[in-house]
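Every protein chain but one is kept in place in this view of the complex.
Read from first to last, the chains carry the letters A and B; within each, the first residue is number 1.
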Amino acid sequence: MAQAALAPSAKPNPLVARFAGVPLAWIGLLPFFIFALMFLILPSLSLFTGSFTDAQGNFTFQNILDLSREDIVDAYMLSIQISVVTAIIGGLFGFFIAYALVMTGVPSALRTSLVTFCGVASNFAGVPLAFAFVAALGRTGYITAVLRDTIGYDIYDHGFNLYSFLGLSLTYLYFQFPLMVLVMMPALEGLRREWREASENLGATGIQYWRYIALPILTPSILGTMILLFGNAFGAYATAYALTGGRLQLVSIQIGAQIRGDVLHNPGLGYAMGFGMVVIMALSILAYTWLQRRAERWLQ
Amino acid sequence: MAFLELSKVRKQFSNVAAPAVQDFNLSVERGEFVSFLGPSGCGKTTTLRMIAGFEHPTVGKIVINGKEVTGVAANKRKIGMVFQSYALFPNMTVADNIGFGLRVAKRPKAEIEPRVQEMLKLIHLEDKAKRYPAQLSGGQQQRVALARALAIKPELLLLDEPLSALDAKIRVSLRNEIRAIQRQTGVTAIYVTHDQEEAMSLSDRIVVMSEGRMEQVGTPFEIYNFPQTQFVASFVGTLNRMQARVADPSAGALEVEGQPLTAARAVEANRGETIAIALRPEMIHLAKGTEGVEMNHLNGAVEETTFLGSIVRTRVRLRDSVISFDTFNNPNLALPQRGEMLSVVFPREAILLLKGPSAAQESAV
Partner (left out) sequence: MKRSTFWGLFWVTLAALYLFLPLWGAFDFSLRAERDVIGFASYTRAFADDDFWRTFTFSNQMAFVSIIVSVLLIVPTAYWVQLKLPHLRPVVEFITLLPFVIPAIILVFGYIKLYSSPLELGPLTIFPALTNTDLSTNVLLIAGYVVLALPYMYRSVDNGLRAIDVRTLTEAAQSLGAGWFTIMFRIIMPNLRAALLSGALLTFAIVVGELTLATFLGRPAFGPYLQQLGQHKAYEPAALSIVSFLLTWLAMILIYFVTRGSNAQVTGAH
């Protein structure tokens, strides 16, 4: 490197020395902290305070208690269900594909194109994704038509509906499993060949290798990524709204309706719903962090 | 019958034209410590992996303790192996790593635990049983790997450059420890290395390999003192190699750049032919003028003198050939100067007659 002549030294930097004793170095982070405060922390906090404020501006717990209203609980349950289902199915499917790409003799050209495709798909969400699915699997969609015209099977006659739980899950899976593939591939590549050989050498079968070594090593990443997928689906609004309009009463959709026009007839309850959503997201991130720590425990 | 026998083993990888290993024949006695020595890509690791069962020979067979294992899967061979990169399981503690082989063999806990303790004691890491591999130093990790390999009481222990990832000081101490443990357990060991000092100090016998072939098999003493091929001579030790013309084969008379030499024995070549010879540096001295006629002399100009503290290394150039030799430092003597004409002397026994680069034969000199 060009700067090799100037080795890093422990000597204090002249600028730091000048500021010594005065925490002026903080100033450098001021723009970032102000931005974060204004556009990330204060807006979230305002929802938090709003959750505990009634229409007259007094403190109340009523909004939080009202979250137990049947329609609201149903919305949370539906959101959680679709997130759990797509996280688990997307996670497992993504894991098998990552495994296939890393561990089996799939041609490398196929491998590269699929990985790039996964990068695109995991970012291809929202309105365009919803419309692609409508054009493909909607009542007049391409795949629907092909199935009907070739094998005479009309999926809509057999109970399929794109604008349903199943349809939305299929759509979410389009960005869920590619994300899993992208995260799991490096994890699988991190399994060293020597571990497998050492275990074979000590008499372990392939199944024992997976049971005692590979899976324990991978479990934190598998579960951690599934939690990311959960949050990914739980917070999603655009895809669900563009695909189903208001037909599926997810939490995010209800909050959207509340922003449009106070459908709950209680702004405070709307804020409480948003707050509840953040709590669930925060819990899932906490679980994720805990799993990451667990994974790193071996590496310290 | 030998404990481990490889006969006519050949390994051909489909994507490489040259065979990785060819015509490999070796018998190893029970309890013997044999090293495979050679530069990277010489086939030593491939041979080891064939013994372990990770690769299968294209041709030939491998017999361990009277049973042919050529087609047997690696996890059925009961061979201990130590890897260059330790290959400890990162999700298991030291104790779990050591006990792994017994655990997958479904041995009772009552057997595993004392065995693990015994192994921990053997490698002096009793206090680290509950640690994870990443919390240990490289040397400690490799000791755990050794204990793990030995815990299943293998009759054969394979070590694949186990010390090359460690720094020099630990390398020497761990090397001695490996040899001590091998003697203590009586396990037959095959040790792969590219470090000649390691191979010399550890082994009962050394197999020098190059480009998939065995160059020479012998004790460290034989390999060092009587290298049979140019490759062995160049890879082992610091021999001076040069070309010599045969003047009189039966009398061992040679000529190097016009200067006559006499070897200690007859030369197996025709008059006028050019052969490769080597001079052992420790037998070369500066001429004092008092040597007997049976000594060989070579004259040349000093090309370079390097003062290395206790020794002085001098390079003397004849015309095309260079002789490098060491003398002990003596504060009372002046160092040879660049360009100074010198005469070096050495006994007839210092001349080694080498065979061609690819000839691999096991006969002693």
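Observations
One rule holds in what follows: a contact is a pair of C-beta atoms (placed from the backbone, for glycine too) under 8 Å apart; a residue touches a chain by one contact, two chains touch by 3 or more.
These numbers come from a predicted model, not from an experiment.
Although it is not drawn here, the omitted chain touches the following shown chains in the complete assembly: A. Touch with the chain omitted from the figure is made, among A:V73, A:M103 or A:L215, by A:M103. Not every partner is drawn; the one left out touches chain A at residues 1-3, 6-9, 13-16, 25-26, 28-29, 31-32, 35-36, 38-44, 46-47, 50, 93, 96-97, 99-101, 103-106, 110-111, 114, 116-137, 140-143, 173-175, 177-179, 181-182, 228, 231-232, 234-239, 241-242, 252, 255-256, 259-260, 270-271, 274, 277-278, 281-282, 285.
Operating definition for what follows: only the chains that are shown with their structure count from here on.
For this pair, chain A with chain B, the centres built from the Cα atoms lie 55 Å apart. Those residues of chain B that touch chain A in the complex are listed here as 52-54, 73-81, 83, 85-92, 100-101, 103-105, 132-135, 145, 148-149, 152.
Those residues of chain A lying in contact with chain B across their complex are 192, 194-195, 197-205, 208, 212-213, 216-217, 297-300.
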